[in-house]
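All protein chains but one are shown in place.
Chains here go by letter, A and B, matching the order in which they are written, and residues are numbered from 1 within each.
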Amino acid sequence: MTTQPPELELRETISQLTARVDALEESAGHHRLSIGVMSGNLDTTIAAFIIALGAVAYDMEVDMFFTFWATAALRDPKKSTPKKLLDKMFGWMLPRSSHRLPLSKMHLAGIGPKMIRSVMQSRGVKSLEQLMKEAAELGVRVHVCEMSMGVIGLKQEEMSDYPGIDYVGVGSFIQMISEFKQVVFL
Amino acid sequence: MTTQPPELELRETISQLTARVDALEESAGHHRLSIGVMSGNLDTTIAAFIIALGAVAYDMEVDMFFTFWATAALRDPKKSTPKKLLDKMFGWMLPRSSHRLPLSKMHLAGIGPKMIRSVMQSRGVKSLEQLMKEAAELGVRVHVCEMSMGVIGLKQEEMSDYPGIDYVGVGSFIQMISEFKQVVFL
Partner (left out) sequence: MTTQPPELELRETISQLTARVDALEESAGHHRLSIGVMSGNLDTTIAAFIIALGAVAYDMEVDMFFTFWATAALRDPKKSTPKKLLDKMFGWMLPRSSHRLPLSKMHLAGIGPKMIRSVMQSRGVKSLEQLMKEAAELGVRVHVCEMSMGVIGLKQEEMSDYPGIDYVGVGSFIQMISEFKQVVFL
């Protein structure tokens, strides 16, 4: 701005610019998406996996974080594990697997989810379980909130065999919020 | 760092920096906001349009993506279209227009929404329909998830005349997630 800087100053300017671009690139989040899933309804869980698969098709890396009620969507109905009474009670009240998730609206004592599933099938939309299978094949990572499982009384032994599923602290989700390009919370 | 590079190397450095800044600018999302609307409640739909209008006032470009239950908020009660029985049944159960959206809490068999609307009016807050009109005037774009309409049995012929409303695949929303600065999901 003032007098023309000598070449040394020019180099200094470029080196500072490079450092700033380094920092920006790190904070830009490398085209990664995190999907927080909390409500554990059939409709929101389907939406979460449709978004996940779509983002993979757009070359984003996708990490899903299942917390609170949504952890029950990952129960495997074929597995069971000995539990204390309180945990058993939670277990009875929570959906036994993705097949039993309620609708957020028009649940109608369980008729709503059956209707939606049947209509989706007749219209060629993939079922939640097919979406999950496809997500696994395409490398969508599934993380489950350990603290939530503890509160709700779920054990790792009764959870889905989703490939690479892991049980993590809240810090993992925060790291995604902090580092990824985008976060969507359902 | 090592020896002083010749001017040619300096040019090379600058050209690389430029390419990285190009890429960063592309991924920065150009100050655009996408609002995903799914729940289709009166309160969340009002919040969505208040956020949309606020963001426009902050010079953001705003695209809204209506999916699942929220698609019913865009039904035009004056229009109807011949339907098969199952679609008719969905049609009866879903809100006939934005005027019939339920509250997520304190719905009280329909008294809640009336109370909220009346209180908002008496306190000078715009109604949902006024917010939608203003959003249209200010260039907020409204996209409707085709797949959701198919599942729920809504036809384009019975939808709102919101200017420029279009019916798109999930890919459109994913593109927003991937490219925009910010995504909010209600």
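As a convention for this text, contacts are C-beta pairs under 8 Å (C-beta built on N, C-alpha and C of every residue); 3 or more make two chains touch, one makes a residue touch a chain.
Model, not experiment: these values are computed from the prediction.
Of B:Met60, B:Met93, B:Ala136 or B:Ile165, which sits in contact with the chain we cannot see?
Once the missing chain is taken into account, the touching residue is B:Met60.
Name, in rising order, the residues on chain A that touch the hidden chain in the full complex.
Interface with the chain not displayed, on the chain A side: 4, 7, 10, 13-14, 17, 20-21, 24, 27-28, 36, 38-40, 67-69, 86, 93, 147, 150-151, 153, 170-171, 173-175, 177-178, 183, 185.
Name every residue on chain B in touch with the hidden partner chain.
Interface with the chain not displayed, on the chain B side: 7, 10-11, 14, 17-18, 21, 24-25, 28, 31, 33, 43-44, 47, 50-51, 54-55, 57-58, 60, 104-106, 116, 119-120, 123, 125, 181-186.
In this text, only the chains that are shown with their structure count from here on.
What's the distance between the Cα centroids of chain A and chain B, rounded to whole Å?
For chain A versus chain B, the centre distance works out to 21 Å.
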